[in-house]
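Yeah, one chain of the complex is gone here, protein chain that is, but the others are all in their spots.
A, B and C are the chain letters, set down in written order, and residue numbers restart from 1 in every chain.
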Amino acid sequence: MSTFGSHFRVTTYGESHCLSVGCIVDGCPPGMALTEDDIQPQMTRRRPGQSAITTPRDEKDRVEIQSGTEFGITLGTPIGLKVMNENQRKQDYGNKTMDLYPRPSHADWTYLEKYGVKASSGGGRSSARETIGRVAAGAIAEKYLREAYGVEIVAFTASIGNEYLFPPSREHPTSATNPEFLQLVNAIDRKTVDSFLPVRCPHGETSKRMEQLVADFRDKHDSIGGTVTCVIRNAPSGLGEPCFDKLEATLAHAMLSIPATKGFEIGSGFGGCQVPGSIHNDAFIKATPVEAGVNGLHSKVRRPKLTTKTNNSGGVQGGISNGAPIYFTVAFKPPATIGQAQQTATYEEQDGTLEAKGRHDPCVVPRAVPIVEAMAALVIMDAVLAQHARTAARSLLPPLKGVVPVHQQ
Amino acid sequence: MSTFGSHFRVTTYGESHCLSVGCIVDGCPPGMALTEDDIQPQMTRRRPGQSAITTPRDEKDRVEIQSGTEFGITLGTPIGLKVMNENQRKQDYGNKTMDLYPRPSHADWTYLEKYGVKASSGGGRSSARETIGRVAAGAIAEKYLREAYGVEIVAFTASIGNEYLFPPSREHPTSATNPEFLQLVNAIDRKTVDSFLPVRCPHGETSKRMEQLVADFRDKHDSIGGTVTCVIRNAPSGLGEPCFDKLEATLAHAMLSIPATKGFEIGSGFGGCQVPGSIHNDAFIKATPVEAGVNGLHSKVRRPKLTTKTNNSGGVQGGISNGAPIYFTVAFKPPATIGQAQQTATYEEQDGTLEAKGRHDPCVVPRAVPIVEAMAALVIMDAVLAQHARTAARSLLPPLKGVVPVHQQ
Amino acid sequence: MSTFGSHFRVTTYGESHCLSVGCIVDGCPPGMALTEDDIQPQMTRRRPGQSAITTPRDEKDRVEIQSGTEFGITLGTPIGLKVMNENQRKQDYGNKTMDLYPRPSHADWTYLEKYGVKASSGGGRSSARETIGRVAAGAIAEKYLREAYGVEIVAFTASIGNEYLFPPSREHPTSATNPEFLQLVNAIDRKTVDSFLPVRCPHGETSKRMEQLVADFRDKHDSIGGTVTCVIRNAPSGLGEPCFDKLEATLAHAMLSIPATKGFEIGSGFGGCQVPGSIHNDAFIKATPVEAGVNGLHSKVRRPKLTTKTNNSGGVQGGISNGAPIYFTVAFKPPATIGQAQQTATYEEQDGTLEAKGRHDPCVVPRAVPIVEAMAALVIMDAVLAQHARTAARSLLPPLKGVVPVHQQ
Partner (left out) sequence: MSTFGSHFRVTTYGESHCLSVGCIVDGCPPGMALTEDDIQPQMTRRRPGQSAITTPRDEKDRVEIQSGTEFGITLGTPIGLKVMNENQRKQDYGNKTMDLYPRPSHADWTYLEKYGVKASSGGGRSSARETIGRVAAGAIAEKYLREAYGVEIVAFTASIGNEYLFPPSREHPTSATNPEFLQLVNAIDRKTVDSFLPVRCPHGETSKRMEQLVADFRDKHDSIGGTVTCVIRNAPSGLGEPCFDKLEATLAHAMLSIPATKGFEIGSGFGGCQVPGSIHNDAFIKATPVEAGVNGLHSKVRRPKLTTKTNNSGGVQGGISNGAPIYFTVAFKPPATIGQAQQTATYEEQDGTLEAKGRHDPCVVPRAVPIVEAMAALVIMDAVLAQHARTAARSLLPPLKGVVPVHQQ
């Protein structure tokens, strides 16, 4: 279904060519300051038309809060969010060729197999416009996490094609073991990321090479994929539910639900399979106490007393966050819409040539950055509320009398 | 929560050292022949103690159906499944050292942070015994899928450490573009996989190298990770729900919920980010009709009329299955339990040395094979029932009169 | 949360005084003809301002489909529905007295206890305007049920104050045993019900007495409650899930979620507690076969071969529909907003007098009729899709070979 989350629940609607797209956010804590201004910045970061290497489709994507706030304060009731579809250009997708051919590696064919109805836009809900609701909802989650815990969520481009920010090497089959990577992950912020527009890879030289690579693919009427790495700092420990809803499982679910994704890895990920356990294990050390109030951290928030020397786990052990930075990487395939003719078959099983004309990005990775951040925020927010329910319940129980080893919270 | 699936819903219980482990399977179609004999084979494949390179913990793991069947036929009501915990050996994990130290990269610390109660087994629910319920439930799902659709689900070891069945190369940064890989994926069966015990990698030479590698790590009291590739053949088209519950998203969720996993990729995956769209796109071709009855395929099952020349998508486009083989790879980290002393900190934040004594696998990958298959079966089964509800509902509507292009199912 | 249903899932948003109210309907079968014209009639029946005895608040309540259809056909994707809040008159509820006092038997106090934020409208989401989304969604469900099964859902006023359509008697402590009642339930339609506006009680004399009773209460600046009976005809057998989601349980849930309800009874209900089992039991008889196509019944729909002589069960046995008419009654309390001064306490715990000035209905029962119908449609629709998933799954299994008694579907 079009719903994400159990406690902070987001339900989206909207195709490429309908009246509006939007969502309902249910479960937002009451009493939080919230206006459109809290949401719009991420909407704008996601917006097409930001540079020469993204799609020229120009839309304002202004979000409008329908309900759930009054005088700029959340009521705790569902927040309706709406963005008009202003620039629809139905003709591009509704042309005769499009009607004959399912576009290769698009959702036209599978939507038809699923629903038995052919939308004018092909696989309507698989459109990138569907992600608008996610980004809007994510911005609300993020605001709460920042105000309550000082949570920071920052994503950036880690690779495009074979250009990597941290190329895998014999020494570091995974960047998790690379101190430079860990340093970046501990410090990077959005402002820095956006200073490397259009590609959003926070390293000058690499960024230039990536930009050139994308331009080359654009000029060849071709497309290319890449990866986005995201870090979540200051998330509380104890997030994630054994067994099926481990934090990495819900993060993977969230990330693979973004259009065009093909992979997810957390911590040491795929490369970590090559690292011996004796090196891979994250030994514990005493954590440096964080003063309440620093980084907006609320005084009621308890931080764990231990942390880990290394962070191959990516902040999650046994499916539960340990308080260290949570980081993961998402793979995006090359966009299916290309400017070249393609040999393929019609809906009526006839061989033929499809020549695409729609607008498109040669590489979705830079625009995916705020979408990855939004989905990360939704996952963490949901896990935080779940854990709140547990610790609040526990806090009302009489203390246990020493018969079992118990850690007092 | 400890529940997986919406339509075919599995709820599990049980830690390492309690009375029994098990699950309740709700939503199994009524009228299907089912006894313990349908479930036990996969339980046995998952069972520890299968060779010199797996954990010596010896348990019978006999599953017992509590409810939901009568005279060997499913009633459609919840199926209770139970496996006794026979060989508990509490002392191994309950020793004094264990009480002082959270084990590095285990769940001891995070479980304590989450629940505030220290289980004698550390992170109890993160135990490998928790997967018993999954495998049992998966076997039921798999039986249905096989009987109704001729679905075949086969997983195998794709890499251990830096030994790969298909090493990534400049020509094939992803095995998805490698014809040999596709051939294997189209043909591999469980019997063949098990003929390569103990490592379950279906290639003689590679298999030998992997076995040696694991033995080396065992001898060094160390551990090593690896990857499992799984293919699902004959799944119907139309599975997966836009937007948040795309088939790859629920598969990723399922796989990352297995203990010790760090990554998931579908189709071309991470390597596919390096492949240009013009090559990556899967062009359509007319599908060879499958006769009803072949491979147990039910006569009422409609197969799609188109298929794809290549399969970089891994059988899923826009989050929905297209009828081609669905394949994906899962990364397993090196086991955290190693036989070496580790410098780490106590629960009381004191530096010290932990010397582990518990039983353990130097590499979990071979035993993970049936667990990956089970989780895949649960995902596909749930998606099949969701799609059934839709197509059955649609079939009762009056036919549409040519105003819109409509594909008749 | 603000979500209803598992398969046909409705999520609503909107308070009394926000920009718009609306909902997202997820899970609507694809390929169904649907425009605003299918929805508006029930919206209009729910609309205030229909007569001298309902609230004078005048709103157009025009529904606008945002997404999920194209060229008047459902795509199978989420349907966004929106109704503007045109006539808000914030001042009525935002006055000084209102700010001081929680209104007795309103939700002002409990919303504040729950959320800790005081909405300008008091208990914003408890407003009758919240029901707009339900009615819109219900109209879509109803259309499907009518097209696929010829389902008819009709509600009517059964009592207001102590004026009853079928007063309980020694002979008939429940109207379920009264043949006249059963006759009405088997035949009543909406047109007839609306011919008895403003009270919607389908009996001339009783209707007049009720109208007078309501007028009396209005003149006394007081209010009065009543009951609505609803019948669902032609629902298929087999709906409802043991154990927790019995059909009567989800109907009760749905009905008690309507503002101002205090009770629910199905079939013989509370009065049936006085009827001996020997009379109360519904004996079986052979059902008269229904020809496919009659009443729009689809040819693929199988009707049960048995029915019951009596219908004290109200169409549901063991939580599952048996194919007979499903009927139930819902109790609505007297509206809390009255035109009299009330002795009560302020938010600051001071005794005082509250004089209400808001617009109000002296009796909500007549306007509740379409809301009850809408919620009934949502429950049945959800149950139909759940059962579709089951029977479709079953239909692909090989037939069982006579070892157990099996009824062939």
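Everything below uses one rule, namely that a residue touches a chain if its C-beta (ideal position, glycine included) is under 8 Å from a C-beta of that chain, and two chains touch if they have at least 3 such contacts.
A quick note: this is a predicted structure, and the numbers were derived from the prediction, not measured.
Chemist: Could you tell me which of the visible chains the hidden chain touches?
Modeler: Result for the missing chain's touching partners among shown chains: A, B, C.
Chemist: For the full complex, which residue in C:70, C:211 or C:248 touches the chain that was left out?
Modeler: C:248
Chemist: Looking at the full complex, which residue from C:42, C:159 or C:175 touches the chain that isn't shown here?
Modeler: Only one listed residue reaches the unshown chain, and that is C:159.
Chemist: Where does subunit A touch the missing chain, residue by residue?
Modeler: 6-7, 27, 29-33, 70-73, 76-77, 144, 147-149, 242, 298, 300-301, 384-386, 388-398, 400, 403-404, 406
Chemist: Touching the missing chain, which residues of subunit B?
Modeler: Missing-chain contacts on subunit B: residues 1-3, 9, 11-15, 17-24, 26-27, 30-31, 64-68, 70, 73-80, 82, 114-117, 119-120, 124-125.
Chemist: List the subunit C residues touching the unshown chain?
Modeler: Interface with the chain not displayed, on the subunit C side: 1-4, 12, 99, 101-102, 104-107, 109-118, 123, 125-126, 130, 159-162, 173, 217, 220, 222-227, 237-246, 248-257, 259, 261-270, 272-278, 280-286, 304-306, 308, 312-314, 316-323, 331-336, 338, 340, 342-345, 347, 349, 351, 387, 390-391, 394, 404-409.
In this section, only the chains that are shown with their structure count from here on.
Chemist: Centroid of subunit B to centroid of subunit C, CA atoms only: how many Å?
Modeler: Averaging C-alpha atoms per chain gives centres 44 Å apart.
Chemist: Let me have the rounded angstrom distance from the C-alpha centre of subunit A over to the C-alpha centre of subunit C, please.
Modeler: Their C-alpha centroids are separated by 40 Å.
Chemist: What residues in subunit B touch two or more of the other chains?
Modeler: Each of 242, 390-391, 394, 404, 406 in subunit B touches at least two other chains.
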